[in-house]
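Take this structure first; my questions come after.
One protein chain omitted, others in place.
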Amino acid sequence: MTPADESLGGTVNELFRRMLFLPEQASTVARDVDFLHYLIITTTMVMATLIFGTAAYFLIRFRRRSETEVTRKVEGTLGWEVLFVGLPLTTFLVWFFMGYHDFIRMQTPPPDAMDVYVVGKQWMWKFTYPEGPNAIGVLRVPVGKPVRLLLTSRDVIHSFYVPAFRIKQDALPGAYTQTWFEVTKPGSYRVMCTEYCGLKHSEMWAEVVALSPEDYEAWMQEQRRGLVARRDATPSAPEREAPQKPARQAARYDAQEPQGELMYGERGTLAERGERVAAERGCLKCHTVDGTAHIGPTWLDLYGRRERLTTGETVVADEAYLTESMMKPQVRIVAGFEPVMPTYLGVLEAAEVAALVEYIKTLRGARLETIRSEGPVYEPVGGK
Amino acid sequence: MNPSAESSQPAVTYLNHETTVGSWLLTRDHKRIGVMFLVLVILALLLGGIFAMVLRIELLTPGPTIISAMTYNRMFTLHGVTMVWLFMIPAIPSAFGNFVLPIMLGAKDVAFPRLNLASVYIYVAGAALTLFGMLWSGADTGWTFYTPYSTTSPTAVTPILLGVFVIGFSTIITGLNFITTVHTLRAPGMHWSRIPLFVWALYGTSIIQVVATPVLGMVLLLVFFERVMGVGIFDPARGGDPVLFQHMFWFYSHPAVYIMVLPAMGVITEVVCAFSRKNIFGYKMIAASTFGIAFVGFFSWGHHMFVSGQSTFGSGFFGVLSMLVAIFTAIKIFNWVATMYGGSIELKVPLLYVLGFIFLLMFGGMTGVAVATTSLDVHWHDTYFIVAHFHYIMVGAVLMAFLAALHYWWPKMFGRVYPERWSFLAASTIIFGFIVTFLPQFLLGNLGMPRRYYQYPAELQWLNVLSTAGASLLAFGFSLIAVYLLWSLRYGAESTPNPWGSKGYEWHSGSPPAPHNFTEAPRFEREVHDYTVPEAPRVY
Partner (left out) sequence: MSTETSPWEEHFGSRENQSKAAQLGMWIFLGSEVLLFTNLFVGYAVYRYYYPDVFVEASKHLEVGWATVQTLLLVTSSLFVALAVHYIRQGRQFLTALVLLVAIGMGVGFLGIKGWEYWKHWTEGALPGEYYRLAELPEQGASLFFTLYFLLTGLHAVHMLVALGLLGWLVWGAVSGKYTAEYHIPVEVGGLYWHLVDVFWLFIYPLLYLVE
């Protein structure tokens, strides 16, 4: 709670919040959103009492007194009907404009917002900072600075939800969506996936850790130093992933003990790492990246390509096939090539395989680049 | 109660004129078809209810309780599919609508009796396909079948998609039949301005059924093709847009809510009039608001997608239009309460359900308005708040109306009276149990518990336990109803032709009605629910 909440408004706000079981208000929009909530609930309660009181009164006042009773015909008059339409219409429209005003604000990131990329995949959240560091399961942000999230998904639709911030945004495969928030007080806040995404949908949690600007800056400095240090110390060794705990264990969740945090100091994007791995491991001795055939099939446009095999079957070169070809190269050979590739099982780290696949994915011919991308394109918010 | 009325009860009724199994299975009598649908939808309700109970028991503890996550995910999908398509959409129109609509209009049958019979078997075929899918491996996509999850899920989504597709035809046929019947089979004297409001409600519903169902059919078929043949129309890897599916799906599925709610509102109108012995307050307003809902309902689907990345303007557009639906609903609520003014009210069980209906619809509707303000929906979208909101509408309102109709027309359909005290006990249990079940879910949603969650934060446990306790009360109430209604079929006292003294047009026929409804052509001399004269309507 900020000190301003000692005021009467703050006390009333806190009373309502507790009555309605709302989570704490940790973002700049939360309090405005909740205000409308209180207003609507209060009005609903008053109206419901009035309508039900009226019904109960009628029930007693006009109870049946004899079996042969007749009633007078009562027709609705225009005045009543205007009241019946006008009263709710006015109320609802006022609420709508209050809500929509907030909604526009929630949909429009301020120009000075910092960007974080968010990727949802079954069943974890990955956060990437433009400065370089990545994190799975923990998003660290500074207090008092607007943060814009650019969300996408690797597989099915997910939804990024932080109850304490009153924000939620779907992460769609093949497109980017955005949302933003500004945290008002340091702490850690629960992130949940709210779009049903399969088996472990209810375990797809993460957390937002809000640090004071100084702590955040210190943390970011350390991350950058770590990147540089690791790069200097082990120029070519692949980063070993720490044994990863699930973002959440069983049903217990303790925000004080963040689990599953994983930071790896890595150079550049995954695809860039893949490019290095390809050179270091000798892949490029047999595979070209410019479309010409060599000892092995070219990697240009390989991803998603339909390859004919020596057996006469066809296969789509997806993640599964590419991985299989590294681990068990003799199983399915593309027609026209000799079975000469050695297995890389036990040679390549899991992270290296992923990096290679990502790298192959980026190798697209010019033909595809002329096509409009399916997702909206985001300019930097400060632009124009 | 009235000996002269007793004598007008036909000796030969639709129940006893033929009693072979074949005479039921091949019947073209709308009343028997209505009864068959009633049995079928009650079986579906039972099945969906069992799924719901399993879900609630699983949620007793924050971690795994009795079933695995995979089973849980299938269970909520099957609960949704069963309740929406097998129970709620056909419940009131196909069961009670089929039974009552032609009688209210003074017709001998619906316009196309053979098609009507076909609709039963199409429903059975679709339900069988769906059940087959459930038994095979069940689907785990949720009843909304969102792509790309539904196109990649390894479970038996395909037969369930086809089952729902097939059931759609049953819905379309019912709608087509009702519209044609209203236009061509009204008895002499049944002017447009005299048509009972239940019929108007069914007419509005039929329009939605005919217009929206094919859209759903096609979108399910697209998912089917994508699963079976990989046509990739919603596949982002081929340039498809998965959100397009949501637009197409909700274009049907939002109006589908009104397919469920409008007939329920029609039932409420009849019951309020009958037990208040009053004409309806604002006949034209209620009829007009029915069509208002039917029309505007088609243009509010986007409110399911406020956080899907749809444009801010689009969200505002759909938000305002959703408010309009609430206005039409508010009109009805005000008019029902106003109808009680100056009446001669007797609190029988159907009226108790109506009071429950109005109460729950009010909260369901107002939370709907709150969600339509867009900014609040961001917090509530896909949480238990939404779950509670639509259960207030679909269970709170539709199920209350279903039970009101069941109790109001039970003597009409079967000529038997059920025990009054037991029915009051059951009704109170159900209304109370409902509130205990779903009120905590609003609070869970406020706290931020997403829907379709197998496990949840431990601090939310007590609200979940409360909700499960309420669900047990609901189950108890339903069992009670099943027991005393079945009992009354055999041991209940025989009903008089018009036990409630109602002046709805359906009471022009006997209880149960003669095979072709009337023994002579009915005449409509008074407006519907005209209680300015004491004598009950003549039984023809």
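A and B are the chain letters, set down in written order, and residue numbers restart from 1 in every chain.
Keep in mind that, in the parts below, a residue touches a chain if its C-beta (ideal position, glycine included) is under 8 Å from a C-beta of that chain, and two chains touch if they have at least 3 such contacts.
The structure displayed is predicted, hence computed values, not measured ones.
The omitted chain makes contact with just one of the residues B:34, B:62 or B:240: B:240. In the complete assembly, the contact with the undisplayed chain comes from B:248, out of B:35, B:197, B:248 or B:426.
Checked against the full complex, the candidates B:109, B:140, B:377 or B:506 give a single residue touching the omitted chain, namely B:109. Residues of chain B that touch the chain left out of view are 107-109, 111-114, 172, 175-177, 179-180, 183-185, 210-215, 217-219, 222, 225-226, 229-233, 235, 238-241, 244, 247-248, 516.
In this section, only the chains that are shown with their structure count from here on.
Averaged C-alpha coordinates give centres for chain A and chain B that are 36 Å from one another. The residues of chain B lying in touch with chain A in their complex are 1, 61-63, 69-70, 73, 140-142, 146, 148-149, 152-153, 236-237, 239, 241-243, 276-279, 281-283, 285, 306-309, 312, 315-316, 319-320, 323, 326-327, 330-331, 333-335, 337-338, 340-347, 355, 358-359, 362-363, 366-367, 369-370, 372-376, 378-379, 381-383, 443-444, 446-448, 450-458, 501, 530-534. Interface residues of chain A facing chain B in the complex, by the touch rule stated above, are 20-23, 29, 32-33, 36-37, 40-41, 44, 47-48, 51-52, 54-55, 58-59, 62-65, 67-76, 80-81, 84-85, 88-89, 92-93, 95-96, 98-104, 106-108, 155-157, 159, 161, 163-164, 166-170, 172-175, 177, 190, 192-203, 250-253, 304, 371, 374, 376.
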